[in-house]
Structure formats: structure tokens, C-alpha cells
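The complex is shown incomplete by one protein chain, all other protein chains being positioned as in the whole.
Let's turn to chain A:
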């Protein structure tokens, strides 16, 4: 019965179909809801005669003849559906594993939802508002999943660089590890190495950092431009 529904849906609803296929087995209770949505009236936007007087724009923007009905292809009828998505948020009771909430699963589910919504933007509705907040997932779940692997990677890099540099400095100057640590210059180099591994992960990061720095002061420069002009105009007046 679920398959009949799927064949009735228009072909351009491909993403929706993949989602419903995954829930097809559980679809029985949702079926009435689905058929209701498919019968919904398409959107009607009419253009009154007064729109010919539009384009009272200061800018020669050239507003074309608008008011045509939304093209059907862009008008998805289905919303985000998932058994575990109840009342505009994830039902944590359905994510239990061995009696405890499996936070990784919750994160995965939210990622899938956001990805789906990014590809198929949905209308926000007052009847079923979304109230999910990422802070319901505890901080240690985030750390375990995201921070720890990256920390391991960066620490590994820093350690490798540190070991290599210690060896090179020792072979060149004969100063051992302990003596290097009490030298200010070496400590500075160590600090630069650690900061470098943190900030620069790819070659492009150097450019990104430079652009970021410029960005923070750009707005200020735009505001002060009128004051820089002052010296040139004062010399003109004199």
C-alpha cells in the first residue's frame, strides 16, 4: 500500500521518496497523513492590475513581471518525517541503547534532518513548530565525538614536530632536551609550533587567517575614510 502512495508522488520528489522508503515499513499509521498532504491545493498568487505600477524603485532594478504562480517543481508537499521526530523535537526515549540515551544516534539524526532541510527548504509552520535545541545533548557527548579525535590529531602533530625539532637543535648545538626547556628562545619556538599546529591545518588556512585579520578592521577603515580625507582638503583650502 505504501508503494502505491510512492508511485502517486510526482517524480521530482526524489529526496522525499528516499526518506519515505526508509520508513515505508512503518508507514501504515502515517498513510492517512500522507494522502491528506498530497491532496492539498497548490499555492495561488495572483497579480492584480495595480502591479503594472510596481517598480517604483529608486534603483533601476528592472523588476520583471512577478506574481506568476510558484512553479510546481519548487513546491514540495511533504514535510520532514521521522518516527523519532515527535512534536518538533527528537524523542529521546526512542534513542535508548542498554537503558541509556545513545547521544551519537541523536546527533546523527539531527545531522540528517538538517541536511535534508538544507536540500529541501520547508515552510515553517505554526501548527507543528520546531523546538529542538542542540543544548539538550550533554557537553561530554560533543567532546567525545568531535573534540577528542581532533585533539588527538593535533597533539600527535605537535608531538612529532616537537620531537624532530628537539633532535635537530640537539644535533646542531649539543643542548639537550632539559636544557632547551630552560632557554627562552626555545620556549618561544615551542609556543609558535603549538599555535601553528592549532591554527594552520591546511595551506589555505594562512590566507584565511590573513583575510580574517583584514576583515576585523575593514569596517573601521570605511568609517574613518572621511577623516583621512581631511588633510588633503585642508591643504586645498589653504
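Just so it is clear, contacts are C-beta pairs under 8 Å (C-beta built on N, C-alpha and C of every residue); 3 or more make two chains touch, one makes a residue touch a chain; residues count from 1.
Here is the rule we go by: contacts and distances are computed from a predicted model.
**Q** From the names "DNA replication complex GINS protein PSF1", "BHLH domain-containing protein", "Geranylgeranyl diphosphate reductase, chloroplastic" or "DNA repair protein RAD51 homolog 3", which one matches the UniProt record for the unseen chain?
**A** "Geranylgeranyl diphosphate reductase, chloroplastic"
**Q** Kindly state which of the options A:171, A:203 or A:222 is in contact with the chain not pictured.
**A** Selected residue, touching the omitted chain: A:222.
**Q** Of A:117, A:153 or A:177, which one is in contact with the hidden chain?
**A** A:117
**Q** Which parts of chain A are in contact with the chain that was left out?
**A** Touch set of chain A with respect to the missing chain: 43-48, 50-51, 54-59, 61, 63-64, 66-67, 70, 74-75, 107-108, 110-115, 117-118, 121-127, 129-135, 137, 139, 142, 145-146, 215-216, 219-231, 233-235, 237.
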